[in-house]
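Only a single protein chain was left out; the remaining protein chains are all shown in position.
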Amino acid sequence: MNEPASLSTIEDSAFVELRIPPKAEWAAVARLTVAAVASRLDFSLDEIDDIKLAVAEACTHAIGRSNGDHPVELIFEAQPDSIIVTVRDFSTSPHLESVADELDENHVGGLGLFIIQSLMDDVDFHVDAGTGGELTMAKRVGGTF
Amino acid sequence: MNEPASLSTIEDSAFVELRIPPKAEWAAVARLTVAAVASRLDFSLDEIDDIKLAVAEACTHAIGRSNGDHPVELIFEAQPDSIIVTVRDFSTSPHLESVADELDENHVGGLGLFIIQSLMDDVDFHVDAGTGGELTMAKRVGGTF
Amino acid sequence: MDIKVNVRKSAGDAYVVELAGEIDVYTSPKVKDAITELIDQGHYNLVINLEKVRYIDSTGLGVLIGGLKRVREHGGSVNLVCTNPQIKKIFDITGLVKIFGIFDDEPSAMKALV
Partner (left out) sequence: MDIKVNVRKSAGDAYVVELAGEIDVYTSPKVKDAITELIDQGHYNLVINLEKVRYIDSTGLGVLIGGLKRVREHGGSVNLVCTNPQIKKIFDITGLVKIFGIFDDEPSAMKALV
């Protein structure tokens, strides 16, 4: 995506949703879609690359945890000055708990989660025994990194 | 997307779903997402451009018909040798009927619909008074155009 | 995912509208505004340079057709510069090649105006 990021055109919150099969070959689709969404905001090209990578890491994790039955769901909330991305797997495998622990205790375990935490402004992981894991991350335009 | 299309990696049908707000600024996201999906199949770069344009035309129509309340929903079914794209608006405005007529009678009305019919192998439009319009289009790898 | 519009005066009373980027349902109003403004000012001989346009769809074509119709009412014309094969193809399949003059470079498009 070597295009100049366009000026922000979002007035209120806008939601874009994407579902991909829980397989490695579809992670690239999530990456390109979030880049397209982020380029509607005032993010720099470097910031868009950061968001792309963070979302790819979240998908990789979700795909890895999946039992293959449910799609990986991504919700992109575009606000005037930030993007909030939620990645949901619907997998209820016990592995999920340990990921939550890693994030809760600020223990840098998986390299992927560490990258997400480094690139995004806010990261939150939440597990529900019934519905699976939900990773939410936010990045502000011209933010901290 | 000046990247070589990759070799086909799809064994069975795979579904990717996208929902965008019914506003002009989000059509580009649908375009980039479908290009990413299509590049998982054996389509040539020209064929991917055709699919992108056809999907953009369908989104433009759906956005134009929308009353702003419902997202535009796109379902991409990737098969080993073809892609099937369904674009659903959930708008039940009477305008829908006339679009169906145009397609049914092979009457080339809207330039956008004409472009879709020219670029894709199969096009079908279906209206349900309760759920809105649904445009389905398919393109085979190495197909007719 | 945006459009750049650059308008400049050329030889005689001709104007060049140079477009760069993607012309879709979101960006085509900007293109329309630029063309409408020129026509409102009484300029009816236009070259629209699409060399740097990577994408155009029916909303963009509609703007070009609309511009052509208006300048023709005043005996003017619109010539296009277009080299991208994918974009040429869209003019082909829609039959618009027969309506617009389409040229490989700006000097040829300009020369054909007069």
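Letters A, B and C mark the chains as written, and numbering starts fresh at 1 in each.
Convention: a contact is a pair of C-beta atoms (placed from the backbone, for glycine too) under 8 Å apart; a residue touches a chain by one contact, two chains touch by 3 or more.
Given the structure is predicted, the values throughout are model-derived calculations rather than measurements.
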{"item": "Residue of A:Ile75, A:Ile115 or A:Ala138 touching the missing chain in the full complex", "value": "A:Ile115"}
{"item": "Which of A:Glu57, A:Glu73 or A:Asp89 contacts the chain that the document leaves out", "value": "A:Glu57"}
{"item": "Residue, one of A:Glu25, A:Asp42, A:Asp81 or A:Asp121, that touches the chain absent here", "value": "A:Glu25"}
{"item": "Absent-chain interface as seen on chain A, which is shown", "value": "24-25, 27-28, 31, 46, 49, 52-53, 56-57, 59-60, 63-64, 110-112, 114-115, 118-119"}
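One rule holds for everything that comes next: only the chains that are shown with their structure count from here on.
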{"item": "Geometric centre distance via CA averages, chain C-chain B, whole Å", "value": "27"}
{"item": "Interchain centroid distance [CA atoms averaged], chain A/chain B, Å", "value": "26"}
{"item": "Per-residue overlap in chain B, given as positions that touch at least 2 other chains", "value": "25, 28, 31"}
{"item": "Multi-chain contact residues (two or more partners), chain C", "value": "1, 26"}
